[in-house]
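As you look at this complex, bear in mind that one protein chain is not there, while each of the others sits in place.
Chain naming follows the written order as A and B, and within any one chain the residues start at number 1.
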Amino acid sequence: MTTQLEQRGQNLATGKTTSAKARWRIPATLEVAAVWIVVGVIGPGLFTGSTLFLATTALIFVLFAMSTNVLLGWTGITSFGQAAFFGAGAYTVGLLAPIALPPLIQLFVGAAVGAILAMIFSLVANRVTGVEFAMLTLVFGESISLLLYRIPALGGESGLPGIPRGAIFGTSLFSDKTFWWYAIAITGVLAIVIRRLRGSTFGASLTAVRDNPLRASALGINVKLSRIVAFTVAGLLAGVAGALYAQLQGIASPDIMSWTVSGEVIIMCLIGGMHTYWGPAIGAVIFTVANWALSNSTSSPELYFGLGLLVIVLVLPEGLLGLVPMISKRMTRRQKVLS
Amino acid sequence: MFGQIFAALVSGIATGMPLFIVASGLTLIYGVMRVLNFAHGAFFMIGAFLFYNVLGGVTGSISLLIVGLLIAALSVGAIGAVSEVAVFRRLYARDHTTTLLASYALLLTLDGLVQQIWGVSPRSQTQLPAFAGSFQILGVRVATYDVVLIGVGAVLAIGLTLLLQRTSFGQTTRAVAHDQTMARALGLHARGVQLAVFALGAALAGLAGGLISPLLSIDPSLAPTFVVQSFAIVIVGGLGSMGGALIAALLIGLLDSFAVTFFPGFAGFSLYIAVTLVLLLRPQGIFGAAFASREA
Partner (left out) sequence: MNAETPVLEVQDVYKSFGPSHAVQGVSFTVRAGETLALIGPNGAGKSTMFGLAAGEHRADKGTISYQGHNATRWPASRRCRNGLSRTFQVASFFGTRTVRENLLLAVESARGHPFAFWDTFSSGHQKATRVDEMLVRLSLHDYSALRADRLAQGDRKRLEFAMALVQQPKLLLLDEPTAGMSLEDIQQTIDMLRSVKEANPQLAIVLTAHDMEVIFSVSDRVLLMGQGKLLLEGTPAEVEAAPLTKELYLGVSAS
């Protein structure tokens, strides 16, 4: 009995400290904005030329990984078909290139196409869940990518080249530096939106669906609808990321639609840790840089990503950011021992 | 007209049977262990490469062919057993998605290893001269190797069904598939069964790799391609159903060959059309979970 009381007392104490901490916390969205501003400012100072191009690519994959994590980390949906929505955004920009729309409008259309495609797919496929759903996403993504090869208007194997970067408010995005600013602005705004969504009632109901769908449903949450909306949101954001990618590369090529790209973006989320906000972002940066470094030095980067992913799945299911609380716990324990 | 239909029928079965041979191991492993194994594509690819290595690209005689197939199947079976012990055994208690991701990691690792060992340049394996030709049935020209593959597929389908339905190994396996804890409580060696089934499933992939290698360009892109194909078969047939996989494979083969004959524009899409139809009409597949119980 006493032990139980002690336990309660301890719980009470920890409870109080967390609430006190919460009162002093700066709004999470400001945190995100600050990180993006800092990265944005130091980026062009640190990188030039091809490394700035690489950094911009990483930035776009940060957005793509964050969008995928809405499914993987928040809602507990594994999708091996996100490349299809990324690709849909890219091909939308490719198809719109002759009309010379402003870049921002292109992003909007790319987002809409990604969202609509994702919504249709999840409406049809929502009767199955879990592993079966994951398989359907994979086969669906591959069907879309096969269509690209087959439909001549979509450029077949060579894709849709010659996408201009355009100009925004009279400033050409042609130079890598101006494009960096543009990408920072877009991804930053969306990262803030994603942060806000994560802390909203919508975000809370998605994690409820992930943790215990039966309970969530008994609590009044429409589980199917939540999954469909999550899928649509992820498709929308992936569409924006794909559109940005096409603008950066100047081409929409069919290889970005391959299911292996969907797999890569899952690896990004897992490396960083899918149950934290920053995990997918950090994972995307690590993956993009490692992929670049490895493909310069070895013929098969897959080997290293495969081994890395095995380690993550087997011993570090919360990813690299999962190490932070582990280490800090160990530190405080050591401090306690010392004092 | 009759000749055309008959030709399409034969070529459809000939297209479908290899798909079944590849997918059989995948559906076996899923049916018993609920592990959807991405690495199956890599197992298949390694089977093809090993077969190529053993025979040096030339299939000289029928005994060499059999030795090559055995080596491919046994080695890949051993790789499967090792991966069961090293990776999957640790994850049965976790959710199925984690296992799926682990198998994806294994696919990447094996794919990378294959690239390190064999490089990326494509290789080709010749047919056994006796199987290389074709002959005439009812006025239709049929490739001899297609008939061989149809025969092997039929033998495998019957053999696996008998193994699972009639033998004590099959009984134990079905008990483990139905309820692991219960099977263990009954004194059945669940771990041994899981290891054996995993090795068998992998060996089937290795065998398929060897068998089908003369029809393919052997290179590291085989793994991702065949993952998608066998997943599609398994979706259409119903996860974990052996009979479903056979029927799905034949159906898709037939759909494809009729498309080639009558609607050439749709050729190559049959797999995806079938998947879309199943998705719309019967998402659990034609024979959704026939021998393994589905969670409620």
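FYI, a contact is a pair of C-beta atoms (placed from the backbone, for glycine too) under 8 Å apart; a residue touches a chain by one contact, two chains touch by 3 or more.
Predicted, not measured: the structure shown is a model, and the values here were computed from it.
Screening A:Val189, A:Ala204 or A:Ala293 against the full complex identifies A:Ala204 as the residue touching the chain left out. Contact with the omitted chain, checked across A:Leu54, A:Ile168, A:Ala185 or A:Val223, is made by A:Val223. Where chain A meets the chain that is not shown, the touching residues are 4, 7-8, 11-12, 14-16, 18-19, 22, 196-197, 199-205, 207-208, 211-212, 214-224, 226, 229.
Operating definition for what follows: only the chains that are shown with their structure count from here on.
Centre-to-centre separation between chain A and chain B, using Cα means, comes to 33 Å. Across the complex, chain B meets chain A through its residues 34, 36, 87, 90-91, 95-98, 100-102, 104-113, 115-116, 119-120, 224, 227-228, 231-232, 234-235, 239, 268-269, 271-272, 275-276, 279-280, 283-284. Across the complex, chain B is touched by residues 76, 78, 124-125, 127-128, 130-132, 134-136, 138-140, 142-143, 146, 150, 258-260, 263, 266, 270, 299-307, 309-310, 312-314, 317 of chain A.
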